[in-house]
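One structure is given below, represented as structure tokens, and several questions about it will come after.
Every protein chain of the complex appears in place save one, which is left out.
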Amino acid sequence: MTAAGLPATASSRPAGWWGMALFITTEATLFGAIFSTYVYLWLRSPRWPPQGIAPTKPFYPLLLTALLVATSVPVHGAFRSARAGAAGRAVALLLLAVAVQCSYLAGQFVLFAHDLDRMPPDRSAYASTYFTMLGTHHAHVVAGIALELWFALRLTRGVNRYRLVGLHATTLYWDFVIVAGLILVALQLAPR
Amino acid sequence: MKRGFFQPRSLVAGLIVVGLAGCGGNQDALHPASGAERSIADLWWVMLIGSAIGFGSVLFLLVLGWRRRGRKTSPPSNAKLETTLVVTLGVGIPVVVLLSLFVYSDVFVMRSTAAPTPGSTRMTIDVIGHDWWWEVRYPGTPVVTANEIHIPVGSAVNVVGTTADVIHSFWVPQLNRKIDLIPGRTNRVLLEADRPGRFRGQCSEFCGLQHAHMAVLVIAEPRARFRAWLANQEKPARPPATGEERLGLRLFQTQACAGCHTIRGTTARGTIGPDLTHLASRGTLAALTLPNTPAALRSWITDPDHAKPGVKMPALPLTGSQLDALTAYLGSLR
Amino acid sequence: MKVRLPSTEALQWIGLFTAPLAWTAQLVLGYGATLAACGPAPGRFGVSTVTWEATLTAGAAVLAVGGEAAAIAAYRRSRRDGLPDERRRFFAEAAMLASILFLLAILLGGIAATSEAPSCRQS
Partner (left out) sequence: MTAVDLPVGPQRVERLERIWTPRPGVLGWLTTTDHKRIGLLYLFATLMFFAAGGVEALTMRTQLAQANEKLVGPGTFDELLTMHGITMIFLFIIPITTGAFGNYLVPLMIGARDMAFPRMNALSFWLFLASGCFLYAGFALGAAPNAGWFDYVPLALKQYDPGSNIDFYALGLILNGASSTAAAINFIATIFKLRAPGMSLNRMPLFCYAVLAVAFALLLALPALTLDCIFLELQRRLGFHFFDVAGGGDPLLWQYLFWIFGHPEVYIIVLPAFGIATSIIPTFARRRMVAFPLVAMAELLVAFIGFGVFAHHMFATGLATITLVFFAAASMLVVIPSTIQVYAWLLTVATGAPRFRAPLLFIGGFVVFFVLGGLTGIMFTAIPFDQALTDTYFVVAHFHFIIFGAAVFPILGGLYYWFPKVTGRLYHERLAIVSFWVTFVGTTLTFFPMHIVGLLGMTRRVYTYEPGLGWDAYNLAETIGGFTLAAGLLLILGNLVWSRFNGEPCGPDPFHGGTLEWTVPSPPPHYNFAVIPTVRSPYPNWDRTDAGYDLERGGLVLDAGHETPSTEVRDARLEEILSMPSESPWPIVLAACVVLAFVMLLAGHVLITAVFGVLGALTLGAWHLHEPEET
């Protein structure tokens, strides 16, 4: 299709990118509301965490977050490769990212289970918000991994515009997951 | 009776809200019986006049449009002039009006309706909302009553509101604004009646099945009468005088009644339902749902669900004579 | 040294968004400060509410004035017919009015809050 008057190089951001950006807007609001709840209940409590619950130890959460941030590199790399037409390289990078993300998630699950033992969520508002906050973020990591796997699968059959826009949106989504993760870990560790 | 500074009521009432100010009812926010409520009512009348003027400008423009319905085509427009008009009418004037309203209401009126700070009044009353009645305590005395609040005229009373279950809202329209009773919070409102009277109020936050039947009566009395009332309430319950009353008391203590109700001076110590130590001194039953007459009391005990479906009080399986005894005893608790 | 203004396009968007965002920041942070000061453990973050509210109000007001200035500049620089100047004028005109409204809101809220800030009394 060549329409008269169509510029040779298309595109600021395509509609698919906007769709994801808007979805992220609403997701960011969701996280904002969760984080605000945490801060609100914090400000309403005489002690936070309450009596009998030790503050979370910082080492493992920080380590895992560093891992999470690092996966930004292969995800963006995959998009650049796909845009350059190197579908194979893009798939490889995506799989690498997924592997690291899965180990991140595994580590988080271990911590989650450990925390559940330490402070059951049905005992205090602190633990309730703590686990809701973490659980929500973990769900988003899972969604991000699913998206990356999907595009890794699709890109094995070559690059087209539909997949490229989708992958572009996925990188955007993953950046958002990382930013949310950073705020999350800050809030998780802030009360001392 | 002291009148408010601003009383344009006579001007507007007849015009806009026919008979509004005049028509009966003792739950009428525009029949103030306190300084605080008077300032709220004045605020309303001022805002009503302002609104009438604003609405008038809108009607004027609508009528102007209607009169121009015969035009064949619209005349050439002057964009600058139109924008200036919109900015003047839509921004300039409203901003001035709103600023004035802000200062008037949210700085000045609010001072007279503000919650009293603890200890700033000579008297404090605790009001505790329950599903679906009001517990009233007079701190410093053993007095606990329900649904009827006696206050002395002309003296500031700090009402400290809390709740025993869900959120309720305490509002006596003729005396002041309302205040929500929220779990975990203590809220205050000032009651200061400037004339004797009986002022009805009602729970204003939806609280479940019998939200509609959760009324409260504030009885403002001259100081002497109030003291007499308080002195009577401070006494423990009057012991039963007749055989029937004695049977009634025994039934009260052995049947389910005592599990929920307290009668000071007896072994009944329940705290779920209203304190009945001086039940017969109250004018109504079940948060103003029924008049406090022997017949109503009897039907209330037999089948509380009839008058107040969903109420927590169970129906008691009593024989006719047992009922007679129980109502006789309760009726004696002056 | 000559200060270079941003492009007209940038000015238009700065004009449109600065004042509302300043107001938002003032509202959210100002409310947070109140909450911290009136909670069960005041002073936990070393917050003095008056200072907070005053700083926020001043900062937000400066930003709103900046937004207004950007909108005016964008308006004056977009004189040609057709796009994109037509669109820039459109938004600049809207932003000139909106920024003033937000400035007003910032000042009104700020003054009211600052004068009330020392107490956590209820009304």
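Chains: A, B and C, in written order; residue numbering restarts at 1 for each.
Operating definition for what follows: contacts are C-beta pairs under 8 Å (C-beta built on N, C-alpha and C of every residue); 3 or more make two chains touch, one makes a residue touch a chain.
From a predicted model like this one, the values you see are computed outputs, not experimental measurements.
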Chain not shown, its touching partners among those shown: A, B, C
Among B:118, B:142 or B:309, the residue in touch with the chain that has been omitted: B:309
Residue among B:118, B:139 or B:208 touching the omitted chain: B:208
Interface residues of subunit C (partner: the chain not displayed): 20, 23-24, 27, 30-31, 34, 38, 49, 83-84, 86-87, 89-91, 93-95, 97-98, 101-102, 104-105, 108-109, 112-113, 116-117, 119-123
Interface with the undisplayed chain - residues on subunit A: 1, 3-7, 10-15, 18-19, 22-23, 25-27, 29-30, 32-34, 37, 40-41, 44-45, 50, 121-126, 128-129, 132, 146, 150, 160-163, 166
Missing-chain contacts mapped onto subunit B: 17, 20, 23-30, 37, 39-40, 43-44, 47, 51, 54-55, 58-59, 61-62, 64-66, 68-69, 71-75, 77, 82-83, 85-87, 89-91, 94-95, 98-99, 101-102, 104-106, 109-110, 112-115, 131, 165-167, 169, 171, 173, 176-180, 182-185, 187-188, 200-212, 215, 288, 309-310
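Here is the rule we use: only the chains that are shown with their structure count from here on.
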Overall pattern in which the protein chains touch one another (line/ring/star/complete/other): line
Inter-chain centre distance, subunit A versus subunit C - centres from mean C-alpha coordinates, in Å: 31
Two or more partner chains touched - positions in subunit B: none
For subunit C, residues that touch 2 or more chains besides their own: none
Footprint of subunit C on subunit A - complex, ascending: 39-40, 43-47
For the subunit B and subunit C complex, residues of the former touching the latter: 87, 91, 95, 99, 102, 106-107, 110, 113-115, 117, 187-188
For the subunit C and subunit A complex, residues of the former touching the latter: 32, 35-36, 39-41, 44
